[in-house]
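With one protein chain held back, the other chains of the complex are shown just where they sit.
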Amino acid sequence: MELATQLVTYGVLMGCVFAFVALGLSLIFGVMNIVNFAHGEFMMVGMYVAFLISSYLPLDPLVSLPFAAFLGFFLGVVSYRLLITHILRGPMVAQLFGTFGLMLFLRYLVMFIFGPDVRTLSHGVLVGKTISLGWVSLDASKMVAAGLCVLFFVLVYWMISRTKLGRALRATSLDAEAARYMGIDTEKMNALAWGIGAATVGVAGGLLAHFYYVTPTVGMLFILIAFATVALGGFGSIPGAFVAGIIIGLIQALGGHYLSELKFTFIYIAYFLTVVLKPRGLFGW
Amino acid sequence: MKGAMLLQVQSLVKEFGGLVANADISLEVRRREIMGLIGPNGAGKTTLFNCIVGYYKPTGGKVSFEGEDITGWPAHRVARMGIARTFQNLKIMPLLTVEENIMVGAFCRTSDRGIAIREAQEILELVDLAREAHVIPTELPIASQKKIELARALATKPKLLMLDELAAGLNPLETKEIIETLHRIKEERNLTLFLTEHVMEFIMTISERLIVMAAGRKIAEGRPEEVAKDGRVIEAYLGERYAEGR
Partner (left out) sequence: MSQLLNDIFSFGDRPFSERIVLIVFSVVALTFPWLVESAYARAVMIKFLLIALFGLGWNLIGGYGGQVDLGQAKNVGFGAYATALMILHWHTPFWLTVPVGIFFATLESFAVAYPMFRLRGHYFAIATLCVALAWKELFIFWDWTGGARGVEIPIRPTPDFTFMEFGEVGYHYFIFGLFMAQFLFMNWFRKSKLGYQLQALRDNEDAAASLGINVTGTKVIAYCITAGLGAMGGSFMTVYYLYIDPDLVMPLDLSILIAMTVMVGGAGSIWGPMIGAAALIPLDMYLGAWLAGGGHYGIDFMIYGLIIMIIAAYEPKGIWGVIERVTKRG
């Protein structure tokens, strides 16, 4: 019983992190129907921001979160303006490879600058702290990550469904041409979606750095988890991404406990089964 | 052994999530005739076509071709049965040359590249495109691209050729030319034609019989001059008020 509770709690918390990573991916896909392979690299950049700020400045890694968000936003917008807007005109193959190229570029740029070493955060208010609740002990940084994840989901959902900006974004996603006629600057909306998507995952990366290894190649694993999450939740669905993230977290926690070498295989299989059996996901349209 | 009926559609129904696009449509296309299908935009003509050739699975009803039940067959099997079609919005293969586009059609009946090339050249001659054989199709004007689609469909050696809005977007001169081409290929290849159009003029001149659809239903059938006088047809096209005022 104790073990089961611990596993489920761990799974839900990790699930929140996965959902957090998937949020931006789902947003970008929802607005312009493009899968961003470089999403995991945006996250990795956020992790490095947290690592660098806490290692070289006398600051807590938590302080890095706004910087990670800002740098993420900047990266997202620049990527859109320099690359994505060009490849959107090309064939689907070019779209796939375009973001793939961006992924390689960012990953190995970071490796070039900081080397391939695996790093960890050495200090910070949350690092290594656990909170004990009866017979369940919780990792403080994961708790904060889960809390912020929920907050960001609510924020993004509110922005999309309630604000004028959100309406413009939705109009762009439904019919870009019609949106242009209504005077919406769709280029700006797309760039904004990339900015927001990258900013959220930057923050997720900043939090993830608290309890996960920081390496240039960490993005690949998380992008695959994010793909599985977004596919399960339904491509483009924000609430779907949240629910699916938690399901994936539970799969990984339980699978990892019983067959630890294959814990990621379960996620690959989850993706495969989802897209094959229910291509529109749990919350897809 | 083979009857006069080539294509038979019985009480075909197609719904999209409760929205009825085709309701209880029955029709027959006879061998070697030119059958027209008209109706205002949104009448369900393309849906009906797509149900016949296997792009949609009908919700109900039956489609048979040469006496064989082909309801719900996948598109490629229908094509091999001998029904070829063209698309309302052009679907040319843009990375293949004109000749290669047509060779792909010819490969429906042969595996031999030499035969496919000869067949393609013959058909290009027939539709008057021989000079453009090695051009990339997207560099040609719309009228030529429509002819490529026609030629490609022809290369599959169909018995029934279904043309979806072939004349749309063509000027009167081009329309006249394509009508001549259609008559020529019909004679030379022993074909039956089934065409849709929402522009009346083209279809009135070419069809021997006409079916009129409106709001997903068949509302009239007969020879073009009869159909043109039919009150229900005029109503469907010009609105109720006009029909009442007559």
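Order of writing sets the chain letters: A and B. Residues in each chain are counted from 1.
Basically, a residue touches a chain if its C-beta (ideal position, glycine included) is under 8 Å from a C-beta of that chain, and two chains touch if they have at least 3 such contacts.
As the structure is a prediction and not an experimental result, all values here were calculated from the model.
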Return the single residue from B:14, B:152 or B:209 that touches the missing chain. B:152
Out of A:86, A:123, A:162 or A:188, which touches the unshown chain? A:86
Among the options A:96, A:143 or A:254, the absent chain makes contact with A:96
Check each of A:7, A:35 or A:144 against the chain that is not shown and name the one that touches it. A:35
Those residues of chain B that touch the unshown chain are 53-55, 74-76, 79-80, 84-85, 87, 91-96, 100-101, 103-105, 107-108, 110-114, 116, 152-153, 155-156
In the full complex, chain A touches the hidden chain through residues 34-35, 83, 86-87, 90-98, 100-109, 111-112, 115-116, 216, 220, 224, 227-228, 231, 261-262, 264-265, 268-269, 271-272, 275-276, 279
